[in-house]
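Here's the structure, in structure tokens; my notes come after.
Note that one protein chain of the assembly has been removed; the remaining protein chains are unaltered in position.
== chain A ==
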């Protein structure tokens, strides 16, 4: 796995800052190293600076401060067309006055490639996205998904080592989006290219990426592989942004190694893993995934602390059962149970005791 030393990274952002108006920083001190062949996703809410980062990498925006390097070479002064970076835009940006074939041969033409070579490459790229039959169509005569494939083929046809994609699937419906996610991932593995992918769809980010950089407020909140991000969120923002999450406010009562005992504001004591909390008596927000909550004592580690919960409602969702519980003064605590044959059916009004493995509950900094 890559570490955060930027020396041999393929793409490196070092202390990059960006301001559009000279008053507010849209990107604040960005440090990011992307390895060769990696699929890195920038994930974050709207306005968090993802596109801005991508545009700085592509060369359409200049960094206000800091350095961006590509294959070890600083590229702050290199104009976009000399960077050799493929790019897929959210609106595809297929040239409307050119046919699909002309669109694809454009990057080859401007590189001065001879016609026979161009034709062969265009054909190969189109076959790669199964669009060979559409070579003489205009973009306007294609469906959204087809345009998407053409845009992808055009970004890949000149064999760039780095491809940037800014919400490339944003305009597609769910089914097509999932299909294209698979295809993009497949192409990434097949071609061995480096991909920087921007999305605000966390499902997309989790399924496609090698690593995800979670952006908020112009900073990377956490940079980690999907599983780690999901299971071990580094702060409250990441915990609440990725996946469904229960949060319980409280105070640290005791440390045992990195295990902590937390006294909840609504009463009761629970086990947790201290993440970015180091002192006894400090306020914290404990975050627990709904599917990691247990209510059968045999599923919990021995000696685990439990708290009382009252079932408010149970929703049948097919593969899972989703129970809403009243816990420690909040009635929005969610527990998910697998819908197996032997599963205990809970009834509203029933009082149970819930608990969990200490590593599944993460004591994070308090939320405002």
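FYI, a contact is a pair of C-beta atoms (placed from the backbone, for glycine too) under 8 Å apart; a residue touches a chain by one contact, two chains touch by 3 or more; residues count from 1.
Quick note on the criterion: contacts and distances are computed from a predicted model.
Missing chain, UniProt protein name, picked from "NADH-quinone oxidoreductase subunit E", "Putative spermidine/putrescine transport system permease protein", "Succinate dehydrogenase" or "ABC transporter": "Putative spermidine/putrescine transport system permease protein". Considering the full assembly, A:80 is the residue among A:80, A:225 or A:329 that touches the omitted chain. Shown as candidates are A:158, A:215, A:230 or A:295; the residue that touches the absent chain is A:158. Considering the whole complex, the residue from A:49, A:107, A:250 or A:290 that touches the absent chain is A:107.
Not every partner is drawn; the one left out touches chain A at residues 58-60, 79-81, 83-87, 89, 91, 93-97, 106-107, 110-111, 154-155, 158, 164.
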